[in-house]
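Excluded from the complex is one protein chain; the other protein chains are retained at their positions.
Up next is subunit A:
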């Protein structure tokens, strides 16, 4: 049973995590409340994707705990975690290239117990992203970048998540597509879905978020309401290019 008031709430507490002998996250704590969009920003290699991987169960933390709905999920598998209502749209989209768009979307619902409702959800996802309807029978590899991101987000929505983890959705996309994606994220939030958004475009991220965290070399260095962060001198200098310092991110890897 979900403890009252904790439904849809994600809490990460004192997480240490890494790969092999390399520690990437250091004592990271973060919270996403119900129906909130929280932006996670920070430079290349800071550990943003690593944090999402810990939450969705792909990577076990060395220390610390993750709770969702007031329930501990730290040592659960990704299969269990997606069933509990957390869907992860990974960096680089990670669609299944040879599978059709329809197959990709349906796989998003793989873990669902209520299979009877899946067809209706597919209609809803296609209503959000009408362009995908004409592409259903195509292998995902044939989609444009924007369509791929829509398919990846749509696939995650097919799990009917109460928390969405989205990693760098705007990477490589034009401003119009990014705007459309952000509007969908806004709609989801109004529908009560919580969102943890990792975004390279700090301006876009903070403009659409309620709160934000700054992660630098594996540590949370700053957290505040989104508007406050937008006005923060260090953020303006380091990420918005409003002072010395480049925001270009040449080496950003998709995989």
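To be clear about the criterion, a contact is a pair of C-beta atoms (placed from the backbone, for glycine too) under 8 Å apart; a residue touches a chain by one contact, two chains touch by 3 or more; residues count from 1.
Definition applied: contacts and distances are computed from a predicted model.
Name of the non-displayed chain as stated in its UniProt record, restricted to "Acyl-CoA dehydrogenase", "ABC transmembrane type-1 domain-containing protein", "3-isopropylmalate dehydratase small subunit" or "Branched-chain amino acid ABC transporter permease": "Branched-chain amino acid ABC transporter permease".
Residue A:99 is the one among A:99, A:128, A:184 or A:240 that touches the chain not shown. Residue-level contact of subunit A with the missing chain is found at 56-58, 77-79, 82-83, 87-88, 90, 92-99, 103, 106-108, 110-111, 139, 141, 148, 155, 159, 172, 254.
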